[in-house]
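What you see is the complex with one protein chain gone and the rest in place.
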Amino acid sequence: MEIYINAVLLTLLAVTSCAIIRQRSLFGVVMLAGTYSFLMASVFVVLDAVDVAMTEAAVGAGVSTVIFLIALHLTKSREYPKPRSAVVPLFITLITGFALIWGTSTLPPFGVADAPIHEHTTPHYLDAAREKQIAANVVTAVLADYRSFDTLGETLVVFTAGIGIMMLLRVRRRRGPAGGNEGEPS
Amino acid sequence: MKSDVLLRIGVKLILPYMLVFAAYVQLHGDYGPGGGFQAGVIVAGMVIVYALVFGAKAARQIAPVALVERLAPAGVLIFAATGVPSLFAGKRYLDYSVFGHDALHAHEWGVFLVEAGVITTVAATLIAIFYALTDREHS
Partner (left out) sequence: MSVFAELIGHYNYFITIFLMMAGLYIVIARGNMIKKLVGLSLFQTSVYLLYVTPGKIAGGTVPIIDPAYSIYSNPLPHVLILTAIVVGIATLALGLALVVRIHEAYGTIEEDEIFARDGEI
C-alpha cells in the first residue's frame, strides 16, 4: 500500500517541478517551491523519515519561502522573457538523466530489507537502542552521540553562513557602477 | 505597519502554542521525532511570523539584534564545550560517559547539552539572517 502512496506523491512532485520550470512569475515559482517542499515532506513521512519530514516542512516550506519572498521584495518579481535557446540545456540534462537512469538499473529495488545499506553499522545502532544504551529515537541518538563531530561541524557551517550573510548585507549601500536607481545611498 | 485584526489576534493565539511545541520538540527529541534543528527552526519561525504581522521593529523588541548575534556563536560554544569535560577525565572528545553513571543517563545528559547548543545556534542564525535581509529594505 505504502509503495502506491509513495508513487502518487512522487508523481505529484514531478508535476510540480514541471510547473516550476514553466512558471514565469517569480512569486508563483516561490509558492510552487513551497508546495514542492510540503509534498517532499509527505514523501519523507511515507519513507519513515519523520525527523527529516518535520525539518523539511519547517525549513523548506516555511523559512525558505519567507526568505525567498524578502529577496523578491528587494529585487524584481518578474522573470525576464529571455530569448535564450533551450536546446543545449535540454540536450545536456537528457544525456545526464539517461546516464543516471542507466546507473540505477543495478541498484537494489525499493524497500528490500537485505540491501547492503542495512547490513553495516545500522544493526549496531538499533541493537544499542534496544538494549537501552542510547535513547529510543535512534535518529537523535546517532545525530548527537555517534556522529556528534559531524553535527558540531554542521552547526559551525550554519553559523558561518550566518556570518557571511551579515558581512554581505551590513555594508553600506553605494551607487552601482551603471547607476541603477535602486542603489541610491540612503 | 497595519495588519488585519484577524491576523493579529490569530498570531497572538498561535504564538504560545508554537513556543510550547518548540519546547516539546526540543526536550522530547529522545523519544519522538524532533531535536535541536527542528526546534530551532520553529523558534525562528515564531519570530518571523511575529515580525511579518507586527512589523520588524516590534520583533526586535522581543528578540533584540544584539542578543541574537551573541546567541549564535554561544550555541556553537555550548556544543564545543560539552566535549571538554571528557577530555579532563582522560576520555575522547565528546564522550558523554562522564555525565552519568549508567550509559543511558550519561547519554541523555550529553544529548541534552548538545541539542541546547544546536537549538541556540540554529534559531539565532535564522533570526539573524531574517533581520539582515529585512534591514536592507529600510537602509
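As written, the chain order gives the labels A and B, with residue 1 at the start of each chain.
Everything below uses one rule, namely that a residue touches a chain if its C-beta (ideal position, glycine included) is under 8 Å from a C-beta of that chain, and two chains touch if they have at least 3 such contacts.
All values reported here derive from a predicted model rather than from experimental measurement.
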| item | value |
| --- | --- |
| For the chain not depicted, the shown chains it touches | A, B |
| In chain A, positions touching the absent partner | 2-3, 6-7, 10-11, 13-14, 17-18, 20-21, 26, 29-30, 33, 36-37, 40, 43-44, 47-52, 55-56, 59-60, 63-64, 67-68, 70-72, 74-76, 79-80, 82, 84, 86, 88-90, 92-94, 96-97, 100-101, 104-105, 107-113, 115, 117-118, 121-122, 125-126, 129-130, 136-139, 142-143, 147, 150-151, 154, 157-158, 161-162, 164-165, 168-169, 171, 173, 176-183 |
| Touch list for chain B against the chain that is not drawn | 31-33, 35, 37, 40-41, 122, 125-126, 129, 132-133, 136 |
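What we mean here is this: only the chains that are shown with their structure count from here on.
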| item | value |
| --- | --- |
| Interface residues, chain A side, partner chain B - complex | 50-51, 53-55, 58-59, 62-63, 66-67, 70-71, 73-74, 132-137, 139-141, 143-145, 148-149, 151-152, 155-156, 158-159, 161-162, 165-166, 168-170, 172-173, 186 |
| Chain A-touching residues of chain B, taken from the complex the two chains share | 25, 29-38, 41-42, 44-45, 48, 52, 69, 72-73, 75-76, 79-80, 83, 93-94, 96, 103-104, 107-108, 110-111, 114-115, 117-118, 121-122, 124-126, 128-130, 132-137, 139 |
